[in-house]
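First up is the structure itself, then whatever we jot down about it.
Let's turn to chain A:
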Amino acid sequence: SEEEPAAGGKDKVNAGVIAIVDTAPIHLGKAKGFFDKQNIDLTITPVQGGAASISGAVSGQFQFAFANTTSLLTAVEQGLDVKVVTNGVASTGVPGKDFSAVLVKPDSPVKTAKDLAGKKVSVNQLKNIGDTTIRAAVRDAGGDPDGIEFVELAFPDAPAALENGQVDAIWVVEPFVSQALSRGARPVTWNFAEPVEDLTVAMYFTTGKTDPDLVKRFTAAMNESLTYAQEHPEEAREALKTYTKIAPEVIAEIYLPKWGTEINEESVQEIADLAQGDGVLKGEVDVNTLIP
Partner candidate 1 sequence: MLEVSGLRKVYEGRRVEALREVTFQVDAGELVCVIGPSGCGKTTLLRCVAGLLPPTAGSVKVAGAAVTGPPPRMAVVFQEYGRSLFPWMTVRQNVELPLKEKRMPAGRRGELVAGSLAAVGLADVADAHPWQLSGGMQQRVAIARAVAYEPQVLLMDEPFAAVDAQTRADLEDLVLALWRDTGVTTLFVTHDIDEAVYLGQRVIVLSGSPTVVMEDLKIDLPPERDQLTTRSLPRFADLRGHLYAQIQRARGDR
Partner candidate 2 sequence: MRRGIGSRIGYGAAGLGGLLVVMEAASRLGPVDERFLPPASEILGALAAELATAELWIALGETMWGWALGLAIAFCAAVAAGMVIGSVPGLRAATHSTVEFLRPIPSVALIPLATLLFGASLGSTLLLVVYAAFWQVLIQVLYGVADVDAVAHDTARSYGLSAWSRIRHLVWPTALPYVMTGLRLAAAVAFILAITAELVIGSPGLGLSIQAAQSAGAVTTMYALVVLAGLVGVAVNVGVRALERRVLAWHPSVRGEAPV
């Protein structure tokens, strides 16, 4: 679909975005009229994951989309024409107060990240940001990451698998972190906050086909949204109620991520290096082609 000026002279934009906590700013920004202000008529299309949003963007269905750092690096490695426009979501960098953690049962023999070696750990997708950061955390704690057995398990299914003893540890993000913690699970590592400093977890991107002026305006609107969300966490929590089905009492509890406008390119490079070291990426990736 082409981006034609709409009736009111606005550009129609379709953005592919996962309906999770991380993406509250774009929903909030849309509600606040930040996109209208830039003459953008924004449609937010929920997608199922990073791969879907990248495919959608490359095939021209989305002009802009949201994907995590590893997915974007993989896409660049495969020669896809994706360009980051602004930050998406970043770790708070504060262990104990971040939106992503590796959890175990309260009575588990696993006490620190080091003990994860040789254990069965669930991640939502193999060869992605979860296992990369967990390996780094284990390595940093002095363990051998090669011995970890990763299995794929969607975030919603992970807490049950942990309680039934089907896995030794689970990696989840909010709201499942708060939920599991409130049911007694114990964190062993905050894998976004600990191994990499100031980690940029996900970003908004576009493709080379998009009109540069539109990119500029979208970036401006998006940045305004990110800043606004960061400064008004209560409004961000309210926004969650509009596009997710998370229960209100849970929304009040969860740890929100950091929504800055700055991309920490170093952290992206570090993820790229780690991924390459683990064999998730086959070759070297130039972060500058991704983040112009």
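These made the cut because all candidates are chains of the complex that A comes from, given by their letters.
Simple rule for what comes next: a residue touches a chain if its C-beta (ideal position, glycine included) is under 8 Å from a C-beta of that chain, and two chains touch if they have at least 3 such contacts; residues count from 1.
This structure is a prediction, so every number in the text was calculated from the model and none was measured.
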For chain A, the touching partner in this complex, picked from 1 or 2, is candidate 2
The residues of chain A that touch candidate 2 in their complex are 1, 16, 19-20, 45-48, 52, 55-56, 59-61, 154-156, 159-160, 163-164, 175-176, 179, 183, 243-247, 250
